[in-house]
Each structure stands twice: as structure tokens, then as C-alpha cells.
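Only one protein chain is missing from this complex, and each of the others stays in its spot.
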Amino acid sequence: MNLALLVPLLPLLGFLITGLGYKKLKHNQAGIIASMLVALSFIVSVTLFFILKSSGKDSATVTLFNWINIGSLNIPFAFLIDHLSLTMMMIVTGIGTLIHIYSIGYMHGDERVNSFFAQMNLFTFSMLLLVMGSNYLVLFIGWEGVGLCSYLLIGFWYKNPAYNYAARKAFIMNRIGDLGFILGILLLFFTFKSVTFSEVFQQAGALQTGSTTITLITLLLLVGALGKSAQIPLYTWLPDAMAGPTPVSALIHAATMVTAGIYMIARSSILYNLAPVTLEVIVVIGLATAIFAAIIGLKQNDIKKVLAYSTVSQLGYMFLALGLGAYSTAVFHVTTHAFFKALLFLGAGSVIHAMGGEQDIRKMGGLKSKLPVTYLTFLAATLAISGIPPFSGFFSKDMILSKAFEQNPMLYALALGGALITCFYMFRLLYLVFFGENRTANVHPHESPKVMTVPLMILAVLSTLGGFLNIPALLGGKLGFSSYLDSAVTSKSGEEMNHTTEMGLIALSLVLLAIVIYWAYNTFVKKAEVPAGDEVQLPAFQKAVANKFYVDELYRAVFEKPLASLSVFLFKKVESLILDPAVNNIGRGTAVLGALTRKLQRGNISFYLFAMVAGILLFIVFILII
Amino acid sequence: MILLILLLIPFISGLAVAFFKGTQAARTFAVASAILNLVITIFVLVNPVSEGYSAEWIGFMNIQFNLATDGISLVMILLTNLLFPFVILAGWGRSQRNVPMLNSLILLTQAALNGVFMAQNAFLFYVFWELALIPVYFILLVWGGDDRKSITLRFFIYTLAGSLFLLFGIIYLYQLTPGSHTTDFSAFNQLQIPEQTQTWLFWILFVAFAIKMPVFPFHTWQPPTYKMASTQGAMILAGVMTKMGIYGALRFLFPIVPLGVQFWQPVVIILGLIGVIYASVIAFKHTNLKTMIAYSSMAHISLMAAAMFVANEYAVKGLLFQVMSHGITIAALFYLACLVKEKTGSTEFHQLGGLKNKAPIFAILFLIAVLGSIALPLTAGFVGEFLMIAGLFQQSFWYALFGGLTMILGAIYMLYAYQRVMLGGQKPVFEKVTDLNRLDYIILIPLLVLIIGLGVFPQPVFDMIKIAGSALTMAH
Amino acid sequence: MSAFIFTVVLGIIVLYLGFSKNKSILSPISAGGLVVSLVLSLKDWGHQSKYFHDMILIDNFSIAFNVSMIIITILIFLFALDYYETMENHVAELYALMIFGLTGTFLMTSFSNLIMLFLGIEILSIPLYILAGGKKYSYRSNEASFKYFIMGSFATAIFLFGIALVYGASATFYLPEIKTFIAQFNGHLPPMLLVGLLFIVIGVAFKIAAAPFHFWSPDVYEGAPTLVTAFMATVVKTAGFAAFYRLLGIGLLPLPVQIEKALWVMTFLTLLIGNLGALRQSNFKRLLAYSAIAHSGFLMLAVLSQHESSASVLLYYTFVYSLATIPLFIIFILAKRASDGLEEILIFRGLYKEKSWIAIFAIINLMSLAGIPPTSGFMAKYQVLFLAINKGILLTSIFAIVMAIIGVYYYFFVIREIFTERGQTTTKMEVTKLNAALIIICSIGVLATGIFMWQIPI
Partner (left out) sequence: MKDITSAIQIIPLEHYILLCVTLFSIGLLGILFRRNTIIILMSIELMLNSVNLLVAAFSAYHSDPAGQVFVFFIMIVAAAEVAVGLSILVMMKRNVDSVDINLLNRLKW
């Protein structure tokens, strides 16, 4: 099992090589080294998967060394290898490998390509720490590590102040979540006297369901998850994070990092099962985010922004699943989403690459013929995300929907609505980019090189067939994926609904999806409508949507500005007008007193004599009265 | 005996250096002695000396000259002797006036600091306490920056005022001791002082430390002083001298006036937390790199003060660990700030920006130091702050919440500073800017390696302070 | 006693040596003579002896103080060699007068009878009146001596009146008898006696420049020739406190409560006025005058705390204070010469650049006056505060500490000047070997007595 150490160490090695030798390495070497090392660790993870299978155990712990050990606080630097972490490891390393390879082509010619790969490797390392940590603190190390890497990579093109701002925004929003997270860990520790998963979960049974402590713990942990997984109210950083290079968006802001929150909650499923209140909160937040982000997605004209908002909304679905207690389903959706969303981003990247950096879908169109590979893969991904059978998205999303139905048909309705919106804006994107005729004359799109297209194809296959990992009983499957996870994740088992209703639901959703797709086709291909330019006045609601409901402006007004003015106030008023002078004035006051004292020294004798005599008389009176 | 050597090496070499003629000779000699001291310190650490050094000093007042170490003082001594070689190195290759005198003053400061941390006798402690102040005063006065005269005088009077009250407290305790009076800490610790006495005595003793640290609202001397201080002065002040306050508080308050501590505990903790928020918020809009670093230091120190008064095991150990990490980090930051000043001629943000283009390595090292100061995991800062917040949490959730705000606010202003200094497009005025030279590597790399190394392997430090921490919590 | 007589004779001899033209022998001879009397007085260490119908009581206390004053006087004389070389021509008288004054101080340290105290004070004062006016044609010197004389004789009159009243009440001049006489009232003294005691105390308080009877000292310090100022600041102050302690501490202990209260008020005022007055002072001699007043406040604190070791603390304090003051005066004179006769603080500008080693010694002594470890000034203050706090005088001690902080400010103001670059470079400062030696010896002494603090049980 000590093989597991290799999994994070290989990317770390890659980071060190590419980082330290970044002056020596020639143009492609860094990329190749980085990709190879990540690929290696993918292979290692797969072998681990089989080793664990053969060993027959459910989990294994590998302790590296004792990190902190004070009193009852004992935090080993240890890795936990179980079905959940293995799944995540394979996703991270697998997708990571593909994206690394893709980046070789995409980042080709950038003068800081070496440090790019160094940072990508560092990210992979931190992400692996996150998913492999055997206790909450090691998880937190990875948690903050990926935050740092995302900061670095979003601001990769540091010359542009806007990008730097976006990077800082991402980091700080994550930090806000992290504060809640760390407080949650502390409460956890002081309740269970341990932060190691196994020990915590053993003792968790002792608490009765819904006790304040457990609710508070889960809520605090949830705050962390909200920040990391870009849920309301902490989601605004993710769209801005698109400032980074496209592979970064694919790896960090679609496939892996943003799902860390889901992973963490799934990992703590036992705790969350004890806190129904928190679960309801999660349901509300998840659903709200899903729909809200989807609506915003309708009006975005930047290809990456659209994908960003769709990511937020998909994460919302995952939270919905978590809230419904269907943790394995959530993880399943994480997996499929990793496939098709990575694919979408890489495809978008390939498009942007082809368009010479152009990201505005209003200036694209008619690329179907120019970029056949990209088009086909993109199409597969679109179908997957829209939940068209038999693409992977269908399975995962359908499971979530049915779970919602089990809980409450209202939820189902809302969730389905969100799904339809998703479907609409995705096809809008597809049509605007690939159909119609080219709306920009002077660029001559060309298909990307093999090093970029091959990963696209692989991902396309995955997002097409990925669903069959987890065939529902309905279709004669036995939920292989979910049952595999069950050893690590204890999902709430709702009452199994009968197959006729389930069929009915699927049928309903398929019909609606068909309608939506046709509508989109009608609007964007038949009528060939193009979203209005920024200069055009839109009706109020559309305007609000196009401006993301002014949430950024709201935050700026509510948090940033007051903080700034408070800072100025404290410095200009409190520090410079009260505290500082307070000290100086004491000095000045004494100086004045000194001047007065010296005025006594008039220099003429009569006065002195007077003073002395006065003194004498006063003293006589003094001693005679007391 | 070895402790005495630890004290004498910098003292004697300091006196000797003053008579050197050659600049480079003086520097070399000073560095050599500092490194020698570091080696001896490490030797003391690996095989700790159980017995201290003791000698008769002032017979008729029954004051001995006795030195000893425990976990707390070991941390402090290690930090001191660790930083001073770098402090002296920081002067190399730079044009300074009267180098022999400067180095001699620095070494004398080192000697005095070692004395402060080893003294087992309040009187001796006080003497060293003042002795440490004098050379620093002259370092600031002679080698400082703009309008140093008034600022240094103010700094000096301010700190001295505090310590004179400490002197009062010491004498008061001294005449409380039974029989032929003594100023040994051991004797002080056994005093049974009535509670209402402790309640006022607490402040008499605490003011000195509160000013040295500094705790809000006794901090006003600090930002201007750091701003005008020469690099070496700032490194000494921020790196080590602030720790004197913490050390003194640990030495005096908890064992001697525990009831007073209990009485004032909430007040001081809240003052500390106010300091955290206050300093961070001010730093957020500050326009000068050095003062921003000063305020960030104040924020950290305030958190340490709060944690100290929580005084449970996590808080205290976290505090002592943070002493190490903060000392190293802030020293590195000030050195980096000085590099910025040298390369661009200014530390005002609006004149800076885009240094990364010409000096990428500089930017990376700067970033590492920044991350250390915003307590990213696997840097030393995180371990300390995590434990301190844990300690605060054990006392009250709200303490932990407000203390934890440093995580957010610190990130806000430090990254802002990093962005304003390093990132952004190439500025034409900085065409000539060069990347780091070998000396900078010699100074920065070890410090940064320590920052990360301590973050990855903190346990040795905890083993070092095991005795102290538990003893202290007992005393509380 | 032999030391006593020898010193008188020495004074006369020196006076007659004035007829010889060669004045460079005066200083060595008088210094040497003083060394002899130093030895002589050390000879009777350990055993009490009474003279003149027990009017004089020579015990360790008086011997210790005499020795300390003799040492200081020797240092001053050594400095005088160079000082008078350049200044005056008829200097034998000045030496002689100082020696006579010294004998007066001997009386003040060893009286056990008010008459002797009176004589001592006068024998000390009258030469000082003359010395203060030593520069015959200098207006300032005139004014100094004149003010000193008028106010001094006025104080003498008050003092005498007090003695008369006490005598009227108790029918004796002997301190022990007065003590027993007071004791019998156990607290409720008749007003005449009280007023008498008060007047006596005031008479002595005038000598040690305790507020509000301090008015003479800044002016006289400033006007008098620097050497005389040094003499006043050191020897006269020491003698004054010796007398003060002998009168109150040994003579009248336990103090009548009213007198004690009055003295508290005096201490308070002295600390306040001394420190505040020095705060914005631009003239160095005045600065030292005010600081002298401030130190008187601390010394009174020591006297009032009525601890058995008060006497030795007084001895230590006065001695190290004098030790630190003399080199400062020497350096001041050198700087004054270098900047053609200015007496402002700013003549110290650029001292660090010009003569850094002198600057360092100056700083050491200033730090000692400010009371910063490891200099002896700190140890002295430490002991005084210890006495006071041990007596339970907490608030006044806090007040004294606050005042000490102010003190630090103005001493370090001078240090700040030392490090300030001076604009125009004036004449070079040259230091004779002897002066250099003096400065070094005193400064080393200041440090040594600080690091190895001693106490003579007296």
C-alpha cells in the first residue's frame, strides 16, 4: 500500500523539476515531463485500485510521519486509501493527464510555459493531498493548496491587472469559506478529540441526530464547501476565474478543484446524515444555485463564461444530490461532469485557439466544417450535459432528479426546469459556435494539432460511455458505481419508487428536452438569431440577467467599499487623530508645563525672595493646621 | 557555564569590533561571531544543559547573576541567535557609515537579548531589558531614515516609560519577598499576593510588555519607527524585540500575578482581538509597503497576545511556535522590502509595480514570504496560527472567529501588496531593475527554507517547548 | 579630627603659596594635600570620637561622606589645573577658598550640635559667595554671586531664627537632647518648637536647593565660573544632604509628623519643578542646575523613607552623581572653548563626528544621570525607589518614576544633539591629557560603581 505515497509525490517531483529547472528546460520538455509524471501517478492509482480490490479490504491508511502532536491533538500526515479517495484520485490524475497533454499544445509558445506546468503539477499534488488525506487537517492542507494554485493560475498572465484582481478575488472568497471550514474542524476536534476520519466517524454515532453541535459542525464545514465549490453566496469568483488559461479552467474550475466541496461533504456523509437541518440548507442552496446560475448562463456571450455558469449550476445539482442524502449519486455526477465539462472547456479552448484568442460567441459560427473533431466532441459533451440518453450526463442527472422526486415532487419540478434551461443554453452555445456561417471575416480557423485533439476524443468517449459505470436497476443494471462507493459513503436510503413512475419521469423529461432543443434550433439556426451586442438596450429582466443580476456590484457595495472606507477612517481618524496625538499631546503638555515652570525663574531677586517668604508662610500655616 | 559563553561571545566580540578599522574586516568578524553563537545555541539545544550558571553579583541586595534556560527561553534564544547572522549579513555590500560601530552595536544587542532570555532574576532581567534597548536606539538614531531624530526619541521614551513601571513592579515584588529580599523569579513565583494587589500590579507589570509587543492601543510608536528604521534595525525590532514583550509577559504575569491575569484576561484578549482587526483593516488601505508590513506584524502580535492570555496548552504552544515563525517571516519580509527600496528607490505602492517582469525569482521569494505571513498550510505560519485559534476556540467560539479573521484580512492586504509591487505590466522606469544577487540568496533562501520546513516538520519545536508549555498552563 | 585640622592648615598654606608667581604648582599641591587628608580621615575609620564638648561627633557616617567629598574635590582640582591656566591669574585664593569650604562641609557632616551645623553652613557658604563671583569683571558672575549672597544670608537668618526658637523651647543646642525633648510630647509639639524645627529644615533645604527654596540655584549655576558650578553641584550638594540626613535622620528620628508632611510637600515640588524646568532648557549649565534640583528630589525621597540604609544610599547616590557630573562639566568646558564661549546645548553638535570617544563617555554619563542601566545612576535610583517602596510610599514613587521619564527625555535630548551634524565647522576641540584622563576615570568609575554596586554600612 505504501505505493500510495507515489501518487502525490510524482506530481510534486514534477513541480520541483519544472519549477527549479525552469530556466534550463527547452520549449516542450517541461510539458512532457509534467504530463508523464501525472500519467505515472494515474497508473499508480489504477494499480492501487486493483491492489485494494484484491486485498479484499475496504480501506487502507498510509502514515507518512507525525505532523502535529500536542496533548490530545494528534495529527498524523497520513493518507487514506478507500473507494471514495481512489475514485477521486483516478479522476484527478486521469483527467489531469489528459489536460496536461492538451496544454502542451495549447500553451505552446507562451514564454512562461515552464512555470505554467510547474504550477499545474503543484495543483495536482495539492488536489491529491486533498482527496487522499486521512484526516481533516491534511485535507485542509490540500484544500488551501489548490486555492493557492488556482490563485497562481488564474493570475498566470500577471501583466493584466484585471486578471490579478480576479485571482485575488478567488483566493479571498475561498479564504472566507476556509475560515468557516477551519472553525468547523476545530469544533469537530473539541467534540470528538480527533480529526482523523475513521475515529471521528466511529464516535459520531454517539451523538443523537439533529443535536446543535453536529448541526453547527456540519454548517461550518458547509461554509468551506460553499466557498470552494462556488455555491451561493460565494460563487462569484468562479466566472471571473475564467481569466486563467483554458486548460486551467478545465482542470481546476470544472473537473477537480470545485468538486472538492462535494468530496468533503460526501466524505463526512456520516456527520451530515446526523444533521437534517444542514441537509435541508444544502438542498435549498444547491437548487437555488443550479437554477440561478443556469438563468445567468442564458445570456452570456463569452464562450468560457457560459461554461463557467453551467459549471456553477451543475455543482448546484451535485449539492442538491448531497442534500438529498444521495452522496454516491453526487460523486457519480462529479465523475460524469468531470468528463463532459473538461471536454467542453477543452473544446472551447480548441475553438478559442482556432479563432486566435476570440472568446465572444457572437463573432463565431459555422465552425462545424472547419473544426470537425472539436465539433463532434463538443456535441457529445453537449448531449451529455443536457442529459440525453445514453450519454453519461443522462444517468447521473436522472438519478438526481428521481431522488428529488422521492423527496418532494416540487423539488423535482424545479430541478427539471433547471435541466431544461441548461439544455437550452448549451444548445444555444453549440449552434452559435458551430452552425450558421462564420461571422468574422478576417480569421481563418484551423483544426488544432493532434496533441490537443486526442485528449478531446478520449474525453468524448468517456463522456459518452461514462454513464454505464452506474446503470440503474431500472435498466437492469445494479448501480455498480454507487455500490462500489457505499463502503466509504453511507447514503440515505429512501424508499425505492416503482419503475412505472420512474419510466414516466424519464419519458417526461425526454419529451421536454426534445422540445427545448428544437426551440433552440429554431431560434439560432433557422432564424439564425444572434444575441444583441453590448450596446443594445435590453428589456429590464434580460438586462439584469446579462449583468448577472448585479451580484458583483452588490458585493462590491456591501463588502469592499465599506471595508475600504473603514480602513481609511481608522487610519485617518482613529490612528492619526486620536491614538497618535494622544501620546504626542502628553509630551507636548509636559513641555508646556515646563515652559510655565521656567517662567517662575523671573531672574529678579525681589521676586525670588517673595516666593521664598510666601513658601515659608505657607509651610508655617501648613504645619500648624495639621 | 555554556550559557555564560552564549552571553559573552557577542558581548566581547561586540566590544572588539568597535575598534576595528576596516569595514569588511568588521563585518566578517561580526558574522563569524554570530554564526559561532548560533552553533553553540544549536549545541545547547541538542544536549540541553540542566544546570544554569550562577554567581554572586550584588551581595548586600542579595542579587545573583544567574542564568538558566527552559523551553520558553530556548525558543527565544534560538530565534535570536538564528536571526542575528542574517541581520549582520543584511548589511554586507551596502554603503553604511561607521560600519565597525554599527556591527558592535548589533552584537551588543544580541548579547543583551540573550541575557534577557536567560536571566533567572528579575533585576538581571530588567538590566538586560534596558541594555537591549540602548544599542537599538543608537542603531535607529544614527543609521535610520528620514526624520529619525524625533521618531527614535519618541520610540525610546515610550518604551522606556513602560519599562520604568516594570522596574517599580520588580522593586515592589522584591520588597515583598520574605527574609533577606531577593529578586529571583523562583522567589517571586512563590509569593502569595492578595488579589486586589494583583489587579493593579498586573498593569504595572504589563504596560512595559504591552508597549514592547505592541498591544493595541500602545502601538502608535511602531509603524513610524519600522518605516524609518534601517533594514537591520527593522529586522531586529520586528524579529526579536517584539518577542521580548511576549517573553516578559510569560515570565512575569502568569507565575507571579495569576489572579490578576484571571481578572484582566478577557480585557486583554479583547484588546488583542481588537488589535488584530484594527491593524489588518488599516493595513488594507495602506499605501506604503514597509508600514503595511509593520501593521501586519502588529496584527500577528495582537493575535499572539490574545492567545497568550487564553493560556491553554494549544494557545501557548501555538504562541511559542508562532514566535519562531513570525520572527523569521517578518525578518524576511523586511529584508525583501529593503530590496524593493533599493531596486526601485521607493516603497510607496503607487510608484511600484511590474517587478516580476525583470526579477521573477525576487517575485517568487517575495510570494513565499507573503504566503508564510498569511498562514498558508505547510508554512510555519499556519501551524502557529492554527494552534492559537484552536486555543482561542477552546475559550470561546467568538474569540476564535474574530482571531480567525486574520486569515481573510491578512490574505486581502498581503496579496494586495504582492500585486502592487510585483505584478502588472513592465514600468519603463524599472527597465534597469535586476534580479537578486548571491548575497540576497544567502540571506533569503535559508529563511524561506525555514518557513516551509517548520511548516512541514513542526514537531521538533513542540518537543523543545514541551516542558515549558505544560509548566505554564500549570501556573495559570 | 587630624584630617580636619590638616585641611585647614593646607588651606592657609595654599593661600600663601599665592605669592609665588608659579601657579601651576597650586593644583598639584592642594590635590596632594587633600590626598593626605583623605588618608588621615580614613585612619579614624571604625571608631567614633567626640570633640569640643561633644559638639562634633566623628563617626563612620561623617568619615564616609568626607572621603567622598575629598575625592570629588581632588578631581575638581585636577580639572582646575587646566581650567585656571587659561582663565585667571590670582588663583591661589580660589583654591584656598575651596579648601576652606571643604572644611565647612566636614563640620556639616559631623555636627551633633546646632551651633556646629550653623558654623559649617556658613564656613561653606561664605567662600562660595566669593567663588561664585570669581570672575571679577564678568557681569554674570557678579549677578550670580550677588543673588547667591542675598538669598543665602536671608536663608541663614531664617535658619538662625529657627535655632533660636528651638533653643527657646528646649534650652539646648545638642541634637540628642532636642530629640529626647521632642520625644516627650509624643506628637503634639508646641507651635514654637514646630516653627523652629521648620525654619531649621528650611535653612538646610535652601542649601540643597529644594523647591520652593531652589530659586537661587539655576541662576547661580549659570552665572558662576564653571569650575565653581561643578564644585557646587557636587561637593556642596553632598554636604547639604549629609547635613540634612544628620539633622533629620540621625538627629530627630522619628520625625514629627507635621515636619514630615511638610518635607513630603517639598519633595513633591522639588521633583516636579526640577524636571519640568529642565525640560525645554537650552543652556547646558542651567539644564544641569535643574537636573540637580530633580536629583535633590530623589535624595529627599531616600532621606524621608527613614530606612536604616538610607545613609549609605545617600552616600552612594551623591557620590555617583558627582562622579557623573564632573566629566560632563569638563566636556562642556571643552565644547565651550571649541565654540567660542557659547553655553547652549547645541555646542555639543557634531561631537560624535569630531571626537567620538569623548561623545561616548558623555553619553555614558548622561545615561547615568538619566538612570539607565548598567550605569551607577540606575543603581542609585533603584536603591532609592527600593527604600521608598519598602516604606510603602507607592504613589510618590510612581510620581518619581513619571518624573524620571521626563528626565530621560531631556538628557537624551542632549544625546540627540551629540549625534546631530553641525552646520559650520568651528575651531577644533583639543583635549589635554589630564582632562582626557579625568573624563575616562570618572566614566569608568560611573560604569564600575554601577556594575559592581557597593554599599558601606554606615
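Should a chain be cited, it is by its letter among A, B and C, assigned in written order, with residues numbered from 1 in that chain.
Going forward, contacts are C-beta pairs under 8 Å (C-beta built on N, C-alpha and C of every residue); 3 or more make two chains touch, one makes a residue touch a chain.
Every value quoted in this text rests on a predicted model; they were computed, and no experiment measured them.
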Please provide the labels of all shown chains that the missing chain touches.
A, C
Could you tell me which of C:Phe6, C:Phe149 or C:Phe231 touches the chain that is not displayed?
C:Phe149
From the listed residues C:Asp59, C:Asp82, C:Glu222 or C:Glu417, report the one that touches the chain absent from this view.
C:Glu222
For subunit A, residues in touch with the removed chain
598-599, 601-606, 609-610, 613
Just the residue numbers, please: which parts of subunit C touch the chain that's not shown?
115, 118-119, 122, 126, 129-130, 133, 136-137, 139-140, 142-147, 149-150, 153-154, 156-157, 160-161, 163-165, 167-168, 171-173, 218-219, 222-223, 286
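The rule we apply is simple: only the chains that are shown with their structure count from here on.
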Classify the chain contact graph as line, ring, star, complete or other.
complete
Averaging C-alpha coordinates per chain, one finds the centres of subunit B and subunit C separated by a number of Å equal to 43
Scan subunit B for residues touching two or more other chains and write them down.
157
For subunit A, residues that touch 2 or more chains besides their own:
587
Which part of subunit B faces subunit A closely enough to touch in the complex?
154, 157-158, 217, 219-221, 278, 281-286, 313-314, 317, 354, 356-357, 371, 376-378, 382-383, 386-387, 389-390, 393-394, 397, 400-401, 404-405, 407-408, 411-412, 415-416, 419, 422-426, 457-459, 462, 469
Quick one: in the complex, what on subunit C touches subunit B?
352, 356, 367, 372-374, 378, 382-383, 385-386, 389-390, 394, 397-398, 401, 404-405, 408-409, 412-413, 416, 419-420, 452-455
Subunit A to subunit C touching residues, read off their complex
587, 590-591, 593-598, 600-601, 603, 605, 608-609, 611-612, 614-616, 619-620, 622-624, 626
